[in-house]
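Working notes, structure below.
Yeah, one chain of the complex is gone here, protein chain that is, but the others are all in their spots.
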Amino acid sequence: MIIVMEPGAPEEQIQDVVERLEHYGFRIVLNRGDVMTVVAAIGDKRLVQTESIASMPGVRQILPIREPYKLAGRESQPHDTIIDLGHGVKLGTGYPLVVMAGPCSVEDNLEGLLKVARSVKNDGAQVLRGGAFKPRTSPYDFQGLEEKGLQYLAKAREETGLLVITEVMDSHDVDLVSNYADILQIGARNMQNFKLLKAVGKANKPVMLKRGPSANLREFLLAAEHILYQGNNDVILCERGIRSLDSNFTRNTLDLSAVPVIKKYSHLPIIVDPSHGTGQRYLVPPMAKAALASGADGLMIEVHHNPDKAYSDGAQSLTMDEFTTLMKEIKRLEEVLRPINAV
Amino acid sequence: MIIVMEPGAPEEQIQDVVERLEHYGFRIVLNRGDVMTVVAAIGDKRLVQTESIASMPGVRQILPIREPYKLAGRESQPHDTIIDLGHGVKLGTGYPLVVMAGPCSVEDNLEGLLKVARSVKNDGAQVLRGGAFKPRTSPYDFQGLEEKGLQYLAKAREETGLLVITEVMDSHDVDLVSNYADILQIGARNMQNFKLLKAVGKANKPVMLKRGPSANLREFLLAAEHILYQGNNDVILCERGIRSLDSNFTRNTLDLSAVPVIKKYSHLPIIVDPSHGTGQRYLVPPMAKAALASGADGLMIEVHHNPDKAYSDGAQSLTMDEFTTLMKEIKRLEEVLRPINAV
Amino acid sequence: MIIVMEPGAPEEQIQDVVERLEHYGFRIVLNRGDVMTVVAAIGDKRLVQTESIASMPGVRQILPIREPYKLAGRESQPHDTIIDLGHGVKLGTGYPLVVMAGPCSVEDNLEGLLKVARSVKNDGAQVLRGGAFKPRTSPYDFQGLEEKGLQYLAKAREETGLLVITEVMDSHDVDLVSNYADILQIGARNMQNFKLLKAVGKANKPVMLKRGPSANLREFLLAAEHILYQGNNDVILCERGIRSLDSNFTRNTLDLSAVPVIKKYSHLPIIVDPSHGTGQRYLVPPMAKAALASGADGLMIEVHHNPDKAYSDGAQSLTMDEFTTLMKEIKRLEEVLRPINAV
Partner (left out) sequence: MIIVMEPGAPEEQIQDVVERLEHYGFRIVLNRGDVMTVVAAIGDKRLVQTESIASMPGVRQILPIREPYKLAGRESQPHDTIIDLGHGVKLGTGYPLVVMAGPCSVEDNLEGLLKVARSVKNDGAQVLRGGAFKPRTSPYDFQGLEEKGLQYLAKAREETGLLVITEVMDSHDVDLVSNYADILQIGARNMQNFKLLKAVGKANKPVMLKRGPSANLREFLLAAEHILYQGNNDVILCERGIRSLDSNFTRNTLDLSAVPVIKKYSHLPIIVDPSHGTGQRYLVPPMAKAALASGADGLMIEVHHNPDKAYSDGAQSLTMDEFTTLMKEIKRLEEVLRPINAV
């Protein structure tokens, strides 16, 4: 439920309400607005008599949270979440587009990785992506360099100043990956791996959660809810294409309307991955621009120093030159869209 | 098959090849390039000995057409089709965005229709949309004003100078609708009504073909092929959303990657309908802008003078004011994207 | 709305109610039960004051019809529809399974057709299927023999005593096809060709309506409603597979749960087409048996005298021998299932 405090209610009244609710086992989210404070209490409302809260000093009104995604939804938090990724980079409504770029997999070639990292940094990307633990449909495909890959990413960060995002696949690897990464990535196929969601919910790093290939938006927000519920508020959503009619022309169907829908129902930032979302290099630039126009807060794009020899997903990786061109277009587009979307 | 003529082959050699192929029952499409001429011959290649054509004077090379959509594909026509819609409006790559706007249904209120028409004309739309024959899932829903609706549309054209697009639902109504409309619309549910495709293929009006809700792009291009095959080359494709995971947040899933895919494999222009593609008013502006960024040649948008009282699709119709705002944003975006996409 | 008459209400009271409602423009469906009669009135209920009907002699109760498919649903007709196909064959709950078998297309080989017809008749099929008008994704595929094909079918009926079902694709061909066929088939791609539905709704032949490849069951029943609304009560539904995840192993996903769902919500009979539903010959027998176990009233199965040379759909056609084997299995299965399903 939502407890709306009187405008100007003193801090001690707010604390009293919080303590009483915590005493009954509720999880509390505090939203301190300019005019009044709102307390969102998540838990079993049968545990407390609503009237006993309503009559506490400073309480103006009690409202139910009707949305199933209580913490991810706008009812408990009307304002947009802005996530501080480190190195001065902030992600969310009103902030510059955050671009995450790099190879699909971290490969056994540190020089290649550094080459890509320097190049995308120079083009304006803020985050380096690269998989060290790789979920692969077939056991006969490249499974990732694991910790060695994490070390390579850390070296690239040292050298370039880029932030690092990489995937964690198992609840017991969260600590290991957190030692190297600035942002933990949950892959599409693990969107409903609830033990893993719980584990990253307890980590002190931002988490980027990819939408599952057949997940509707309710399920997507509820997966985010599992993370938020553990106390980690820094959740970034990522649209990366859904399974749809056929796969003759595209690997997935990029569902860009998810961006404005999520913006309406949730305060969490959302980025788009046009590389996995299409699976085809020539489709990445137009869909990256379309994602920006739809209102996305960021982009995740695969870039490889030699896509034809990539260990994985070469067909959808941009060359460094293609990425340079795209980033120039994106910047010009951003300048026009910023004031439009601000209206 | 494709017959590539020698650079500078004289006209009479070209005509000889064309006549020989027509004699064997082939349908011919001529592409006269700056350097050389290419003859696309559609038909049963068992009917002719390829060698007998290859040895004709002026013939350089014979290539098979491997694509199933022989006329819609790039093999028989590498350059983009530009369609002259009338009133000086051209649709296709390199030309200004064509915007088709108006109510879902033509309702029994001529003044309302004129009001919308004047307003969207003033905002920069070039085409008025409105359904006189309405395909409705239930027989208990409003089925359209039929010929009276066509007359209303014609009056709005007279008064505003807008072109008119409206749907034709039955092969035997093609003549009637052609008397009033500038562009014939084939609705999504009729995308594979082959008798109707044949009939509009024989009409002398441009045809806008909507993608069926579960049609993949191969089926979409083959539906266009049915029209082209009858001799009507002025086919406009329209992406309007596909049936996908769920319908809690959106009516359909707008598949914007269809735009660059179609552009790669076909020379036909493609527009996007974000109104049916999302089913929600608040999603129309972001998805219209995203469609533009993805490379669409035009937009079809529902606008109503009083959406809450619309006979059909009120929830997805913009008000006239919302449309005015959107058109301003679109124009600024177009200015930036034109040079980008021209690169 | 539903007008429930008093038990034993005399015929003239029933007629008075019917006439009054028809006077106000309602369409009437009469259900004469053993105990009482129920009048279903379809139309705009704002046209009449409900109280004026409620107070007529013999009227016990007035109920709204809440289902969108007013005539196809169970509210207006609780008992199952049984359709008399002719030649003593009845289709519907409690009657023996009706099997429709024959080639996909009627080909230019009367002897081949007669061979298949004699064979399937001998195996116990009651209806011969075969397409004379063929809806084809590509204009370059075989489009059917048209009237000549209808004549071949009629000859096969004469010789074997089988009933004939064949597809009608255009509203203006309904009379022509009705001259030859015992059952009119509406193909999956025409499920929402509303002009065609209207036309067969006025024909005096039973209509078999195939489910569209992306139609949900509400849309399927509403398509049937368009036919029923024109006065033709003899509508047979046909599940033939929907478009789903991928098409590597099967052409469509046969949705057998549609059978018991339709049986619950509608009184119309439903049959299953495992040939189009799977697209693979080896899948036809197991899925035919599964369809029977799920409660289907009939089966439609493609059989060809030489599948490898079929003009269309050879990969999913059974040989005559395979069909003979399948029919033996089906009969044994039917014997066991009849008493089970009757419980």
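First chain written, first letter: the chains are A, B and C, and each begins at residue 1.
Going forward, a contact is a pair of C-beta atoms (placed from the backbone, for glycine too) under 8 Å apart; a residue touches a chain by one contact, two chains touch by 3 or more.
These numbers were taken from a predicted model, which means no experiment stands behind them.
Q: Write down which of C:71, C:156 or C:292 is the residue touching the left-out chain.
A: The single option touching the absent chain is C:292.
Q: Which of these touches the unseen chain: C:39, C:191 or C:256?
A: For the chain that is not drawn, the touching residue is C:256.
Q: Residues of chain C in contact with the chain that isn't shown?
A: Residues of chain C in touch with the missing chain: 214-218, 242, 244-246, 248-250, 253-257, 259-261, 264-265, 277-278, 282-283, 286-287, 289-295, 325, 329, 332-333, 335-337, 340, 343.
Q: In the full complex, which residues of chain A touch the absent chain?
A: Spelled out for chain A, the touching residues are 42, 68, 70, 135-140, 169-172, 189-190, 192-195, 212-214, 219, 222-223, 225-226, 229, 243.
Criterion: only the chains that are shown with their structure count from here on.
Q: With centres defined as the mean C-alpha position, give me the chain B-chain C separation in Å.
A: Comparing mean C-alpha positions, chain C is 35 Å from chain B.
Q: Counting only residues that touch at least 2 other chains, which ones in chain A make the list?
A: Within chain A, residues 245-246 contact more than one other chain.
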